[in-house]
Every structure is written in structure tokens, then in C-alpha cells.
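For this view, one protein chain was removed and the others were kept in their places.
So, chain A:
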Amino acid sequence: MPEAPPDDPPALYVEHVDVTYGRAVSALRDVSLTVPHGRVVALLGANGAGKSTLLRAVSGTLRLHRGAITAGRVRYGGTVLDGRDPVAAVRAGVVQVPEGRRVFAGLTVDENLRSGGLGLGRRGPAQTAEARDRVFTLFPRLAERSRQAAGLLSGGEQQMLAIGRALMAAPRLLLLDEPSLGLAPLMVDRIAEVVREIHAQGTAVLLVEQNAGMALSLADHAHVLETGEVRLSGPASDLAGTDAVRRLYLGEEGAA
């Protein structure tokens, strides 16, 4: 792949990336994908296919799992992200919402939101308040509960808080890891709406999902990971039409 010049607004480039855990277990092999500025890209795949590993490679958290990028390159525009710590990604504008929400249960909703801005260095109270107001406009529920401990929120509210917390860092690319996991169908619709709204405000989204129906309805482009390799790539509407995706991920013609 030729050296692309730094672009603005930037895109995320994952180029021929290999990831290994514990120097032995290969989790990703030669994975490449691009998330253009302002687009929604879906990443589909079964459990263990490497979806979360790919997000860790981008957000810089592989080290916490004894993993490492052993080949290839991850960059956001001109900023190289592989081999850097998570702060580098946050500073570059790439923020991940972790799988399973992972809100800080013992902290209040408000403190959770404030923690979302910790990666940006010192910010004035006015900037923090402005970012918080944007989150509250998107999630009025959180405003009502801002003094409550986050652990007391319902699953759906916690997912909203997890997304809101990430938005506090004013990301240009949001990495969403299974936002629909374990939520009631009504709440899944609400999350989909939120992703649409975030997208409409100009933020790019890399959406990792097992709920392929939801993901493909939101995304412009999609990739399917299978045992650590990209098996299929294409426009979301095309992928939704392919037999393999319909059979494996949309549950038609009997579940896989």
C-alpha cells in the first residue's frame, strides 16, 4: 500500500495488521480496512473472530491483554497509532466504547461523564459543561440521573452512559463494541437511532456487532471477519444480500 499523505479530515487506516496474544496465539492475520471520515463502517463476525482484537489494536489496549501488533500499520490520518498507548488514540480523536458498557459503577453519572474528558488534558469548566450539554441533549435520561451511581442505571441507560462518556472526548471516530449486546429489542432500536444521530453530527463510527441486521442497516460499508481474517468486504447493502451473510448472520435458512 502506498504511503498516503496525511489527510484532513482524516480516515482510519488498518493496513495488513497481524495481532498475536502472548507471543503465541495468532488472533488477526493480514487484516486491512478503512473507515473514511464521517462514515459508518460495520465489522461483523462470530465470537472469537477477532472483532474486539481489531478494536484493541486501534485503541491501543492490546498490551492490557498481553497482545501486540506484530506486523502492519494502524494510523488515523497522519497519526500512527500502532505501538502507542490509548492516550494517543484519544488525543487523535479516536475513542472506544468498550464491550459490555463497563461504566464506572461506583461513580456518579456525572463523574462518569467527566472521566470521559480525562484524556484531553486540562479543560476549562466551560468546555466540560458544553460537552456535557451535548451528551444530555442526546440522552435526556442521563441528565435526570446525573447524581446517581452509574451502577444503579438499567442496562440500556448504562449503554447510553458508556456512549455519552466517550462523546465527552469529542471524538472524530467512535469505536463501538457490541452496543446492542444484552439489550431489549426496543433499546436496540434506540441505540441504532443514537448511532445515526452521532453520524449525522459528523462523527465516523466503526461498529462491531453480532446483530448483523442492525449493523448493516446503519453502515455504509461492512467487513466480515472469520477466524482472524477478513472474509468479505463491500457496501453494506450488497453484503446484506449475499447468501453467506444471510445464512450466517441474519439467521435465514436455519441458524448456523
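The definition used in the following text is that a residue touches a chain if its C-beta (ideal position, glycine included) is under 8 Å from a C-beta of that chain, and two chains touch if they have at least 3 such contacts; residues count from 1.
What we mean here is this: contacts and distances are computed from a predicted model.
Suppose you had to identify the omitted chain by its UniProt name; would it be "MocE family 2Fe-2S type ferredoxin", "Branched-chain amino acid ABC transporter permease", "Na(+)/H(+) antiporter subunit A" or "SoxAX cytochrome complex subunit A"?
The correct option from "MocE family 2Fe-2S type ferredoxin", "Branched-chain amino acid ABC transporter permease", "Na(+)/H(+) antiporter subunit A" or "SoxAX cytochrome complex subunit A" is "Branched-chain amino acid ABC transporter permease", the UniProt name of the unshown chain.
Considering the whole complex, which of A:G48, A:G78, A:G106 or A:P235 touches the chain not shown?
From the options A:G48, A:G78, A:G106 or A:P235, the contact with the absent chain belongs to A:G106.
Taking the entire complex into account, which one of A:P10, A:G50, A:G77 or A:P98 touches the absent chain?
Considering the complete complex, A:P98 is the one touching the chain left out.
State which residues belonging to chain A touch the missing partner chain.
59-61, 63-64, 66, 85-87, 89-91, 95-96, 98, 102-107, 111, 114-116, 118-120, 122, 165-166, 169
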